[in-house]
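Shown here is a partial selection of chains from the complex, left in place.
Going in written order, the chains are labelled A, B and C, and every chain counts its residues from 1.
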Amino acid sequence: MTSASLAPKTASFAERGAAFVVRWGFIAVTVALIAFFVITEPNFRTVDNVFGMLKFIAPTAIAGLGVMLAITVGGIDLSVGASAGFAVSIAAWTMVIGNQVGGVAIGVVLLGGLLIGGLNAFLIVVARIPDLLATLATSFVIVGLKLLIVDGKSISSQMSLSDGTTAPGKFTADYLWLDRGSLGPVPIPVIIFVAITALLWFILEHTRWGRALYAVGANAEAARLAGIRVQLYRTVAYMGCGLLASIAGLLLGARIGQGDVSAGNSLLLDAVAVALVGVSVLGIGRPNAWGTALGAILIAVMVTGFTMVGLPYYAQDFGKGIVLLIALLFSFTFSRRRTVVTAGSTTSS
Amino acid sequence: MIESSIPEGDDQATLSPVVSLSGVSVAYGSNVVLTDVTLDFFPGRITALLGANGAGKSTLIKALSGANPRYSGDIAVDGTVLHLSSPVLAKAHGISTVHQKVADGIVPGLSIAENVVLDDLANASRHPLRNSKQSLLDARAALATLGLDWPDSLLAQDAARLSISDAQLLVLARALRGTPRLLILDEPTSALTAAEAERLFTVLRALRDTGLSIVYVSHRFGEIEALADRVVVLRDGVVQHSSERPFAWHEILHDMLGRATELEQTRVDVRRGHDVVARVSGVPLLAAAPRLDLEVRTGEVLGILGLIGAGKTELAELLAGLARPASGSLSLGGEPYAPKRPSDALRRGVVLVPEDRQRQALLPGWSVAHNISIPFLKLSSALGTLRGARETARAQQVIDSLGVVTAGPNASIDDLSGGNQQKVVVGRWLSAGPRLALLDEPFRGVDISARREIGGRLKDLVASGDAGVVVFSSDVDEILEVADRIIVLVAGVVELDAYADETDRASIVGAFLGARTRDHSAVPPEGHPK
Amino acid sequence: QSNGTTSNASTDAPATASAALPAPFNGDPVKVALVRQSGAGDYFEAWGAGAAKQAKAANIDLTVTDARNDNAKQASDLEQAIASKPDAIIVDHGQTDTLQPLISQAVAAKIPVVVYDLALTDATGVVTTSQSDESMASGVLDQLIDDVGDGAKVGYVSATGFAALDRRAVVWNKYVADHKLDVVFSTGKVSESTATDNIPLVDAALKQNPDVKAIFAPYDEITKGVVQAVNQNNLGSKVKVYGIDISNADIEVITADGSPWVATSATDPSAVGAAVVRSLALKLAGQLDEDDVQFPAKTITQSFLKDNSIDNVTSLRENEPSLDLADQVTADWLPANS
């Protein structure tokens, strides 16, 4: 006997309409914006511009995917900006002062990202500090550490060191290829961005590890009782986040071509926004990779399109906020059901 | 201590226990809630674990299931002592558990099918790639063991949408997957109706006959009489009693509560109400249901009985201002009554004990006193400033009148056992002398003496004169015990409306199942053992 | 051409050009991408306004991107600018290593490039313009030495990692060494709210060293914070503050009663922005003689402002016409217009 209550009912017209709006509203806003810019701005519709936008947003999107991982296990990571900045300085330090090739720098940076993720995981999982607080504190520590390492200076080739000599190394071509290279017409950052999105989508949606991550985020106690190694999955998620943030940093570093101390500073808010928007896009109601990518693309479209239209940066902020709000209205206000993902809490666990 | 491990038949004497506990103790901080428990669980036997609210049943189960590794003493599986440090480990040794809190078993956001096969996510031997077709098949197979045939379109829905009873069925189905050797069920029927419970019992008996050992916790003695091979009683964390069939219920009750209690109370005091305190006129309870008319009178306890989905909660919520009638009207004390929100109802003296205490009533992390005072902040304050003494006094009064087992008004509500939390919730709502008290499944997880205490308070309330009380339940025995007047609700329609002494169990059950006569297996078990 | 460019600064009148526009300005608007890297603050705002105004007067369609302290974004912006094939590109501030490859790429694509305040390692084919940080810093520091003498106790409030500040720091270190200044504290930061965020730092430093004689804060947003901290400690009469850059808001602070801010070194940012655009225009018209243009800075003292009752940038320009750059990089068809 099925409890009659749960027999699926045929949805009313209004209900289906609402579901449609929830599912496609955000996409519709994005498409409408794109259409507008395509019509008004001839330069917008060039292939170059499309790849340019995707390339520009790749680091934000990748860091956003990291935040998404943390949200998946019911947490959040406010240290992605700091981690990306750290990656930039460390890559520069390794190549310019350590005089190593790009491959070594990449290895060091990725290792650093894993370590930062591990530190976050330790603080959250073992020391039971709530994610918001732990990652906030880590981000202060990492930024401070980075600046201590480089004495607050941007590292560039030919810089004079404190012992009076000139830095021996430089950003090597293999490293810079991360930004400047391309496969056919497709720039490397775009390939990395799409590949990571697809990979994460596959893992989250199509493997049991992905499901387990979701389960940990949605009900950690149920997951624990079902035998899922909750602590392990949370650790993996934060380390994954650290890794992705450092990849974002690698791309930023290759683009900037020097160990800019301010790199990564502006990444955090956008990365978090993108991951949160990802939750609401497509009516899925839980963190997901393509949603996050779409959120990033919307930002890129707005920044580029608004610039072409000639809006000053502050009008862009305004426009960004308004478009974000409209998209959110579509996703939430017309949604019949509640989404159930919690991102970030002061709950120690 | 009573020797607890003599199997009944000769053939079983040679069997060795699946799991044996010796000297198991558990403490929360310095509070020892389980002391030196020694028990054996034999294959092919159903052990009923009894005890008042807070006796330590769930605590024992948490230790047995690996959910609480911080126990002392030895737990041996097949004679080998091991430390049950995690649920995975317990499961690997064939110990499968359904915990008391259903919410701890459901992952919202995953589909119902995925929830049924949740354990597979942790199963390293499974292929890492998801196979949703296989999951669906597995889920269907698992649900079929309970006789549930939920359509695929339902299985694909978000599990968050399941009602508490469906969710309970889901966790049961999950626990029965694979081949457990010890199956532990902590109050599995408290959210089920009799029909579903009976189907569960059929399954359990079949499983027992295959050699499974089962531990069963319940506050319903009818079920235990119908099911158990052995009864173990815990009191204050100590094993007080262990006996085989036939059960000496007087002794069991005595050992459970520490004093003599009658199992059955004969109703001699069925009251007749006088004035109509609330009236429902022409209100459809469910989308397709006809309009309903109904009166609640002062001076009597009205029991509304119905299966899951009968519209009980809808009715309670209408009266409490949580929902608004689609058509028709309500009146209270002769005046029109159209509460827009719970605060309106409250102001008119209408209170609701909701069906899901965790989600709808408790403030986690708060003290007992603060949990109790929350609807009455105005009464607990002067010029908006809270008076702690008033809150404590009210809480103490609730604790005393319902016998809540707690360290005191300042203890955290989280530290109370499930039944005691329920008493706090009921006590909260009755403490203000309501005009109309609505209690939706108020006896969920409550032990027999607490049930009597709550029932007694309800009778006191109506005896005082101008208050009306409505109890909503899907349990015939609960209703028979507490209600003066009984209404049976089926799919939003009143099937029977009679005073308790003018009808009998058989006609109530008949009306109860009126709409489902084809479902013969759904006859609830006899209420009380002889 | 000094026919009142200052007075029409505030009107929207078209350029008072006395000659017809030469090619390529005599047809469709010339498309120019301005790729900026500006921090928050009035300097950048005024610079941009000046550039926009001059561009309009010269029939230039200016597309502005602003990376706002995000060097990676500036790289993207420049990349996208090159991809959009404009008639010319102006790059305003930025990091050498970041932009050099892209600028070379633009040059290779035959897009004329003008850079402002950006040191290039390979400036072939690029017009470089700058307000000389060295001359700005040494201007106020000369004043500082005049006022407090060698060996005085001084404080330094700045940050590292920002190109202009690093260049000013080089000059500062030289003065410290040459004049045996006793640097008793050295603090400061550049943040999203630079002025506010420096107040507590300087406040603490002053509590520690109330006997300091002068403070050098080579960035007006920082200088404002320093002034607040000095006032807050009632040291207005004992400590002198030296800054760099000027804006309406700065003038208000400098001329306030008892203000410790005694000197600043400045160009008029909107005049500079306009002059950079003019450099580009002359280059495109083939009339630019020199590929390295420097805009001189003036040291402005508090007493100069007070004596002349100057209370905003407009009246400052009236009193100090050289700030207008009215005779720099101009032509008959291209009067200064900021």
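Please note the rule applied: contacts are C-beta pairs under 8 Å (C-beta built on N, C-alpha and C of every residue); 3 or more make two chains touch, one makes a residue touch a chain.
The shown structure was predicted, so the numbers you read here are calculated from the model rather than taken from an experiment.
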Formula for the entire assembly, written in the chain labels shown: A x2, B x1, C x1
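We take it that only the chains that are shown with their structure count from here on.
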Pairwise touch network: line, ring, star, complete, or other: line
Most distant chain from subunit C, judged by the mean position of its C-alpha atoms: B
Computed distance of Cα centres, subunit B from subunit A, in Å: 45
Between subunit B and subunit C, centroid-to-centroid distance (C-alpha), Å: 74
Residues on subunit C engaged by subunit A in the complex (per definition of touch): 48, 63-66, 68-73, 75-77, 79-80, 83-84, 95-98, 100-101, 159-162, 166
Of subunit A, residues touching subunit B in the complex: 1-8, 205-212, 214-215, 217-219, 221-229, 285-286, 337, 340-341
Residues on subunit B engaged by subunit A in the complex (per definition of touch): 65, 67, 86-88, 91, 97, 99, 103-110, 114, 118-123, 126-130, 147-151, 153-154, 157-158, 160-163, 165-166, 195-196, 308-309, 519, 522
